[in-house]
Structures are given as C-alpha cells and as structure tokens.
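See below for the structure under consideration.
With one protein chain held back, the other chains of the complex are shown just where they sit.
So, chain A:
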Amino acid sequence: MSVTLDIRLKRANKVYLEGETVAGVILLVCKEALQHHGISLSMEGVVNLQLSSKSVGVFEAFYNSVKPIQLISSNIEVAKAGKIPGGKTEIPFEFPLHTKGNKVLYETYHGVFVNIQYTLRCDMKRSLLAKDLSRSCEFIVHCQPQKSKVIPTPVNFTITPDTLQSREKNSLPKFLIRGHLDATNCVISLPLTGEVVVENSDVPIKSIELQLVRVETCGCAEGYARDATEIQNIQIAEGDVCHSLAIPIYMIFPRLFTCPTLETTNFKVVCGLGTAASN
C-alpha cells in the first residue's frame, strides 16, 4: 500500500518575511483508507555553525561543531490518530512567523561555515508494522525591506601595479585600470553595477573577472574563527578588450548564498568584492 506525503506551500517562491504567515497544505495521496497514529507538523529555524579546519585543527573542526542556535520552533498536531480516507487529502495549515523573546529571524543563508535554514517537517506516526512517514520542506525567510531609502554612494577605484599588494611589484607590466561602483552598500535584491575602464596596459589582457567573497566569522571556545570564501566569480571581460572603453560591471547576487551583512554575538557574515584581471 503506497502513500505519499508532501508539503505544498502556497507561495511558489517559498519566500516569507518576518511577521507573515507560512501557509500551505499537507498533501496525502493513498489508494485506500489509511490508519495512522497522528500527524504532526513542526517549523524550525536553525543556525548551524561549523568551524573551519584552517583556524582550528581538523579533528576539532569535525567534533567541535558549535551547537546549533535555534531561532524559531513550533509544533502543531495536524490530525489525531485515526483514519484517512483513500484518495487525495489536503490538510491546510498556517504558521505565523513570530519569534519568541528577543530572538531575531535572520535571513536564510547557506554558507560554508554558517548555515541559516528554516524547515517545515511533517511526521505521520503509524502502527508498529508500518514505517513512520516524514517529509520536510525548506522555506526561505527574508528580512523586512529597509524602510529608509538607501542613498547609493558611488566609489571610484584605480588599479595600477602600485596599488596591488603583491611582492613582485616590479616584475608586473604597467597598466592602469580605472572604474567605479555605483554603490558600496548594495541592496541585496538588486544587481551590483558599475564600470571598469582599461586605460592602458602593456600586455594584452586575457580576462577580467569579478569575484564575490564572503567573510564568515564564528565564535567558539578559542575565540573567533574568520574565513573568507568565494561565492561567485563571473567574467566581465574576455580577451584583449578595447582600451578606454567602459566595460559594465553587473552581478546578480546569488540569493541563497549571500545575505546582508550580519553581525551577532556568535557569528558574522560580510560580503566583499574583488576584481581580478589576469594578463
């Protein structure tokens, strides 16, 4: 006898803001009537921290993972023990996204050392002979958009051999790259924009790439562990581009892997940008 259990959220994009209500249905499809010992649904929001093997030892990194921090948790009983008729059964549910106490609902984020994840989990208990069924489904939490309008502060930059922190400064060929970013504080839902101009370069350029980097900091027993990892790297110029012609910088932030800069007592995520031009 087959039965399938599924959770369907009302919103196709599964994105919810704090204070909103997560609504959906539990979908049960079975051919015949089904006996069960109760269906329950739980919602959970957890921050998982993982120590980097670079800052602490390998074994410590493996064993000493920091205890997860629970952000939100609630449980409801969807159905008491009983019978479900055969066919398709939809049981609607709603969870308000409210925190208890002074906890903050952070945005969903999947990083290397920091993971913030929200899940819905549905369990169906059954008799001894049949296995219990369970199904989980992730949903995404975004912060309330900022009320005050951010005034973009454009920034200009210039790259020459002298500005690089490199040991072989003298061996580098001469070049001058100028450019600007339209804002240093970006709205995460909007793309990062700007321009880069190759004013001159002694050797032909092979590629110009844009690197999005995050810095995750985890607090643990021995102090803080800080790690920078690349999120995304996209090429904005390929080959020897025309000199003194503005090349656009444009990057859409990968939503799951970036989050607004976040600082808490226990962990911290900062996103930064690097430009790499290879010759």
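Things to note:
Just so it is clear, contacts are C-beta pairs under 8 Å (C-beta built on N, C-alpha and C of every residue); 3 or more make two chains touch, one makes a residue touch a chain; residues count from 1.
Simple rule for what comes next: contacts and distances are computed from a predicted model.
The complex includes a chain that is not drawn, and of the options "glyoxylate reductase (NADP(+))", "Mitochondrial import receptor subunit TOM40-1", "VPS35 endosomal protein-sorting factor-like" or "Exosome non-catalytic core subunit rrp46" the UniProt name matching it is "VPS35 endosomal protein-sorting factor-like". The residue from A:L28, A:L41, A:M124 or A:I205 that touches the chain not shown here is A:I205.
Hidden from this view is one chain, which touches chain A at 11-14, 110, 117, 119, 135-138, 204-205, 208, 232-242, 245-248, 250-252, 254-256.
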